[in-house]
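Presenting chain A:
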Amino acid sequence: MNKKVTIASDWLAGCAGCHMSLLDIDERLVALLQVADLQATPITDLKQPPASGVDVGILEGAVNNTAGEEVARRMRQRCKILVALGDCAVFGGVPTLRNGFSCEESLRRAYLETESTAEGRIPDDPELAQMKPVQPLGDVVDVDIYVPGCPPSPDAIFHVLTELAAGRQPKLTGKLLDWH
Partner candidate 1 sequence: MPLEMTTSAVAMANIVINGRRIQTLPGQTVLQAATAAGIKIPTLCHHPRLPAHGSCRLCLVEIEKQRALQPACTFPVSEGLVIRTDTEKLMVERRFALQMILSERSHYCMFCPASGTCENSDCELQRLCYDHGLNCWEYTPHYEKRWPVDGTRQYFVMDHGRCILCRRCIRACSSIAANHTLGVHQRGTHTLIGADDDVPFGRSSCVSCGSCLQVCPTGALSERNSAFAGRSADFKRTKAVCLGCAVGCGIEALVRDNHLARIEGDWEAANGGLLCAAGRFEVLQPRPPRIRTPLVREKGKLAAASWDRALDCVAQKFRKAERVACLASPRLLNESMAALTLFFNETMRTNEVALLYGEAPPLDLGAPAGLADVADSDCIVVIGGNPMEHQRVVGYLTRRSLDHGGKLVLVHNGSTSLDGYADLHLELEDISHPAASPFERLRATYHLRASSLTRLKHMVETAERPIVLYGSGLSTTVYVAMRTLPSRARFLPLIAGTNTRGAVRLGLSARPVNGEILYLMAADDLPDHAPLPTRQFTVVHAAYQSDWTDTADVVFPALMWAEKTGHVTNLEGKTLEVKPVMSAPADVLPAWKVLLQLSERVGRSLTYEDICTFAGSR
Partner candidate 2 sequence: MTNTLPQEKSAPAKEPPVDLARLDRILEEFKSAKGALIPILQRAQDAYGFLPRTVLNHIAYKARVPLADVYGVATFYAQFHLERRGRHLIRVCDGTACHVRGAPRNIEVLEKNLGLVPGGTSADYEYTVEVVYCLGSCGLAPVAVMDNQVCGRLTPEGLVRHLKTLA
């Protein structure tokens, strides 16, 4: 019996929709779990990739602050193949709308100027992550596989994971790439 491929995932500046799409493979999850071992994901109990490393690391969401950079680097370090899942990880996605404004402007708007804020204050605890311009994952760490889509279709995600489990490079074409 083949050894199962080990997978860990996490999400950064994303909406978790790509993970929902992963769950949308529905009963194919059973088939997937025959060949893959989901070691850590935000939707299970274990949330950080194990220090001993995994075969496949999956990251959803864009990198928008120093915390995200840390998570991305740690995942890159602890996996052999890194998958950028979804448009936010691949291109930066919807969060990049913020890039039209400086970080200062964004913080001011969010914490001081929104209509429902009274006596606002921009959090400045040194332990907090620092906001940075939003970047796609590939600008921060080396990415091996890109799975675009907002979200990528469950078929595309299932294809990528089962191909990886079989030791093959997944190729996305046709309907798997064109997610509309």
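Some notes on this structure:
Here, a residue touches a chain if its C-beta (ideal position, glycine included) is under 8 Å from a C-beta of that chain, and two chains touch if they have at least 3 such contacts; residues count from 1.
On how the list was made: all candidates are chains of the complex that A comes from, given by their letters.
Model, not experiment: these values are computed from the prediction.
Within this complex, chain A is touched by candidate 1 out of 1 or 2.
Those residues of chain A that touch candidate 1 in the complex are listed here as 84, 87, 90-94, 96-97, 99-100, 133-136, 138-139, 143, 146-148, 150, 171-173, 177-178, 180.
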